[in-house]
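Removed: one protein chain of the complex. Kept in place: all other protein chains.
By written order: A and B. Residues from 1 in each chain.
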Amino acid sequence: MLTRRTFIEGAMAASAVPLVGLRSARASEPIAVGAIYDLSGPLQGFGDNQWRCAKLAIDQINEAGGLLGSQLEVKLYDAQSEMQFYNQFANQLALRDRVAVVQGGLTSSSREVIRPILHRLHTLYVYNTNYEGGVCDRNFFATGATPGIYVDLLLQAAADRWGKRVYVLAADYNYGQISAQWIRKAAQGLGGEVVGEEFFPLDVNQFGATISRIQAVEPDVVLNVFVGPAHEAFYGQWASAGMNQRIPMMSTTFGGTSEIVRMPPEVVNGIMVIGSYYESLDNAFNQAWLPDFRRRYGTDYGYLTDVPIKDWYGWTLWAEAVRQAGTVEREAVIEALETGIGVDGPGGPVSIDPTTHHCFMDTHLAEARDGEFRILQRYQGVAPTNPAAQCDLQARPDTNTMFTPDI
Amino acid sequence: MNWIRERANLLAAVAVGSALIVVIPAVAEIYVLFQLTLFLVFAILALSLAWVWGFGGILCFGQSVFFGLGGYTYAIAVINLGESTVPLVLGILLPAGLAGILGYFLFWQRISDVYLAVITLAVSLIFYYLTGASAGSDYRIGTALLGGYNGIPSVPPINVPGFPERVVVYGDLYVLTAIMLAAVYGGLRGLLATDFGRVVVAIRENEERAQLLGYDVRITKLAVFAIGGAVAGLSGVLFAAWGSYVSPNVFSMTFTAQIIVWVLVGGLGTLSGAVIGCVLVQAAMTWLGETKVADTNLVLGAAFVVLVLFARRGLIPGTRSLLAGLRSRVRSAL
Partner (left out) sequence: MDHALVVGLHLLHAMASLALVCIGLAVIFGMLRVINFAHGEFLMVGGYAFVLAAGAGLNLWVAMLVVAPAVVGALGFLVERFIIRHLRGDIIATILATWGLSLFLIGLAATVLGYHQQGVAPPFGTIQIGSYSIGNYTFFVIAVAVLTIVALFAWLRWSRAGLLVRGAMQNPELAAALGADTRRLRSSTFVLGSALSGLAGAVLAPLAGVLPEIGATYVVKAFITVISGGATALTGTTLAAALFGFTSQAAAFLSRPVVGEVALLIVAIVLLRLLPTGITGRYFRKAL
């Protein structure tokens, strides 16, 4: 049945597809936008709050009269923590729902599943999670932070307080592996040393061997890049061995799924973290924003940190770009975003870096203390890492790749 | 009477097959075809387990190994070669070969039942951990980065043999997959009608008796297992081509359990049941993901329990016995 004719027709149908992205909204007709989050399955702990933050942004836009006189109509899909659904739903959003933008995704694998699809089908994609960095694609914008910045700041803070001999515990995962490379580089830069480095498959939850190795090495500080529910077992075992009183602990991932309210304070007190947002931030924007969030969703949502909050920024930034462009048409919106557009938000001002399509943002050093994060320090307008200027979408707009940083 | 019924079954299969291959692509929209393609890819995988378990009597909890190996083989080979014909063949042969080796390991030692289930599951999980631990630029085969848990993205699509620029995507991939599904279904049906097929079923029914009658149980089981591996590998190839990616998740416990569920929902010991069970479960999951009426796990879990309570043997056998019951009731009423 695969005759030449049907094949060519198929190919024509496929090449006709991009045209759908060119549709622009007429006033009063709602603007369709797409969202894919993990609202069930193992990643639900992340997805629920991501969607709450995204919906807050969308509702706020609609309550303020919508965009260009039209309401936003969000097509929401639950990817159930399964990659195949990201694939199905990304195609559906681009081909059937013909949305102006797609936002969402959590894991790097989910992003790398939908990013090529949306690139091919000319549908703008905004990804709002901290990730290992390196994506360089004109059709793609990232509001999340990459580990290069975070580990630099953390190790500097550790050197100021405790010392420069660091022991690294990381998920045996791309994010963990690349973070570990950054940590080695940052430690070197500070004249310090990585005295131990261990990687854990995502479902390992026995850390006895690791803890006794750390006790033998006696590092100045332990830095962890754990991912997922199994690794959470570490904190209880660490505290049970009394180590939380002996060796300081830092993390670039702790807090993303409300660990701070789920784990007893005597277990997690003192863990030092870094991120763009914590509920305890006392800036004026957050003073209004957080009560608004709680008014809509109640208080039974856990604790917000920078992973879910980026979804609010993602949608708000996109809306700002649409207002500036005067249309939801993809090319015009990309150009508007590339003017270095910025918005204020609960974690401070965030703006787009036109070169990498990543963001400048305020970053905060914080410490877990009695079910809350206590802010220790603020770093203003931290720039996204772009080692050796690998990515330059202004000079080379046709780039469509994911660089592995040459660290 | 039997003769007519067999003809009717054949006619029904041909009708469903041609509807799948000819009618649906003509009327359905492109995103529907895209989604259906995945259902059919999975249906091929479900057939492979329905064959190995339902007819070969081999309780395999690691059918995902052959699926995943097919997907990874295709992805790695096509990234290196740029043309999909050889990778496609490799993606079928390698899993078949692994099934052969594994089968030798299992059947010559007379490992069966739950013990076989544990070994096949363990093999799948070993693949899961090893592919998962392959993050970083050190782990590459040729130009293909293995990518750890992120998997291999941007896998090139299947192309018309000899013409790398003529790719088979969307509607065309649907047609190709539907043909493959029909071919696998027809092939397995045909195989069951041969002497070999009768020996396979005889062994499932009573292994000792078959052996006493002089059949080589080991080699027969090995052949069944290898064929199952090849079919699962084909499904894996199509999956990687469909989604342009493959990741260690294909080796996970969740995925391998899903295959078992498809087969059981449809009914063990039937081929059509595997296809129907698979499409129904996948369609239900997709629908729940779109509409979010309730937590997917909650709904699916409850549905499986209810199904088992009312049709212990699965949908197809359950419907059959329901129909038979109705028929006899009608007859007695007359």
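Heads up, the rule we're going with is that contacts are C-beta pairs under 8 Å (C-beta built on N, C-alpha and C of every residue); 3 or more make two chains touch, one makes a residue touch a chain.
All figures in this text were calculated on a predicted structure; none of them were measured in a lab.
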Chain not shown: contacting residue from A:Gly69, A:Gly208 or A:Gly326: A:Gly208
Chain not shown: contacting residue from B:Ile30, B:Leu264 or B:Cys278: B:Leu264
Touch with the omitted chain, as defined above, among B:Ile24, B:Leu81, B:Ile111 or B:Leu280: B:Ile111
Sole residue of A:Val195, A:Ala230, A:Leu290 or A:Leu376 that reaches the chain not shown, by the stated touch rule: A:Ala230
Absent-chain interface as seen on subunit B, which is shown: 105, 109-112, 114-115, 117-119, 121-123, 125-126, 129-130, 132-133, 253-254, 257, 260-261, 264-265, 268, 294-305, 307-309, 312-313
Subunit A, residues in touch with the chain not shown (by the definition above): 40-42, 44-45, 48, 172, 198-201, 203-206, 208-210, 212, 215-216, 218, 229-230, 232-233, 235-237, 239-243, 246, 257-258, 261-264, 266-267, 300-303
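Everything that follows uses one rule, which is that only the chains that are shown with their structure count from here on.
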Whole-Å gap between the CA centroids of subunit A and subunit B: 35
Of subunit B, residues touching subunit A in the complex: 21-22, 29-31, 34-35, 38, 129, 132-133, 135-137, 147-151, 153-154, 160, 166-172, 175-176, 179, 242-245, 247, 249, 285-286, 288-290, 292, 295-297
Subunit B contact footprint on subunit A (complex, rising order): 1-2, 6-7, 9-11, 13-14, 17, 39-41, 76-80, 82-85, 87-89, 91-92, 95-96, 107-109, 112-113, 115-117, 172-174, 176-178, 199, 201-202, 402, 404
